[in-house]
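The other protein chains are all here in position, but one chain of the complex has been omitted.
Think of it as A and B in the order they're written, each chain with its own count starting at 1.
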Amino acid sequence: MNYTSLVYAVLSMGGMGLFFSILITLANKKLHVEEDPRIELISDLLPGANCGSCGYAGCANFAENLAGAKSQLSDCPVCGAEAAEKIAQILGVDVETGERKVAIVMCQGGDGVVKKKADYDGIQSCIGATFVSGGERACNYGCIGYGDCVTVCPFDAIHMNDKGIPVVDRVQCTGCGNCVEACPRNVIELHPISHHVFVLCRNEDSGKNSRAVCSAACIGCKICEKAVDGVGFTVENNLAIVDHDKYTKELVLPTEKCPTKCIIIVGEADEA
Amino acid sequence: MAKKITLSREFLKGLWDENPVLRMLLGLCPALAVTNSGINGLSMGLAVIFTLVMSSAIISLARNIIPKEVRIPTFIIVIATFVTIADKMLAAYFPDISKALGPFVPLIVVNCIILGRQEAFASKNSVGRAVIDALGMSIGFTITLTILGSLRELFGVGTIFAVQIMPDSFEPLMVMVLQPGAFLTLGLMIGIGNWLNARRAK
Partner (left out) sequence: MVNIFIIFLSAVIVNNYVLVNFLGICPFIGVSKKISPAVSMGMATTFVMTLTSAVSWLINKYILEGLNLQFLQTVSFILVIASLVQLVEMFVKKISKPLYDALGIFLPLITTNCAILGVALFLVLKEYNFIESIIFGFSAGVGFTLAIVIMAGIREELELADVPEYFKGAAITMIVAGCLALAFMGFSGLI
């Protein structure tokens, strides 16, 4: 039995191990950087195998994207059920306001409401339609209607209604943001659940032109702005915008006064 | 608390539901590189079985004494040790196969399947469960690789495990035993696996 080999092996491996551990410990002390504490908590719970199956560069990157609501936990095939529960707990709450965020589709221009400009017979996908002048609907700002948002939702919280407009289930929605990213027209927004008044239109064309393409469009008439004396509703670029910080439940709601009925109120648990 | 899965389920999940290559897409490098014939695929699989089972056993035994901060380096060192043993044993007793597998035997140490199972399972479960899980996963891996290797060998050369299957009139598709054949066959297998799984679910 070659004892010298054994001794050398132990010494050299032990030596290298010691050398690198000291180097790394020193470097850690000298090169420390502050970051979002949630990321480390989530990182610790993830498997740490850095296998890349999630499509991200390692578990730390995945944790960062989870914390930034840009990826979903089911992307990781190696994660155990216990860890998944704990991570979901860490992620469930919005850090700034401490309340849940849900998605809302800012458009009512479905079939029969918006005018049709063409017959579209191409790839049945919103992002595909954007390459071919935006599909069938005449409005260039609104929902295209092929459901990329529905496909991408991991929680089954968004569905097409019979008019071809996606509707968010505010109970199921976790605010992960996948639908927001999937929409090529940026028609979907994330709002804290306490926000309850929305102008469901994105059309910035003049009143005449927006009315010409859709009967539920915001025509920029400023009736809402006048009804609340400019506190909470402002009209910019022919489109009414709600200022959620200024707008409170005590103010008069101009929903009845809106001529095209594009302003709506949502309750805690019902749909838009 | 995770629900108590029976031991047989623990073993069977590695064969299909969580098949490392076809469903979890781990360990693709060896799956492509050494499956140019059935025997090579089988040998790689056997080496992985040895490494995974032994590493899972040791790490599961030591799971309460390994500090959390250094668990990944510790796992890697344990796995590397067994890989070296497997590599040297192959080189000594089966030199032809060792040559055919080449540098992919040492590369088992960075095979995502092994590190993944240690992290997700062996370090958190008893030795018995860890070994059953390791066996299931590695046997699933071996079966997949053997099938992949045999398919490539069959269409690329006409033999399975060096036994002539195809008739003499068969023109072998050389591309199957080369690199493109590996990618294509694996892609088709993954697709068929998805289809079979969807049918099972119905």
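By definition in this document, a residue touches a chain if its C-beta (ideal position, glycine included) is under 8 Å from a C-beta of that chain, and two chains touch if they have at least 3 such contacts.
All figures in this text were calculated on a predicted structure; none of them were measured in a lab.
**Student:** One chain isn't shown here. Among B:G140, B:G156 or B:G181, which residue touches it?
**Tutor:** With B:G140, B:G156 or B:G181 as choices, the missing chain is touched by B:G181.
**Student:** Looking at the whole complex, which of B:A33, B:A100, B:V127 or B:I147 touches the chain that is not displayed?
**Tutor:** B:A33
**Student:** Among B:V48, B:C112, B:L151 or B:V177, which one touches the chain that has been omitted from the display?
**Tutor:** B:C112
**Student:** What residue numbers in subunit B mark contact with the hidden partner chain?
**Tutor:** Listed in rising order, the touching residues are 25-26, 28-29, 32-33, 72-73, 76-77, 80-81, 83-84, 87-88, 102-103, 106-107, 109-112, 115, 175, 178-184, 186-188, 190-192, 194-195, 198.
**Student:** List every residue of subunit A that touches the chain not included in the displayed model.
**Tutor:** Given the touch definition above, subunit A has residues 5, 8-9, 12-13, 16-17, 20, 23-24, 27-28, 30-33, 49-61, 64, 123, 125, 127-128, 131 touching the missing chain.
Assume only the chains that are shown with their structure count from here on.
**Student:** With chain centres defined as C-alpha means, what is the inter-centre distance between subunit A and subunit B in Å?
**Tutor:** About 38 Å separates the centre of subunit A from that of subunit B.
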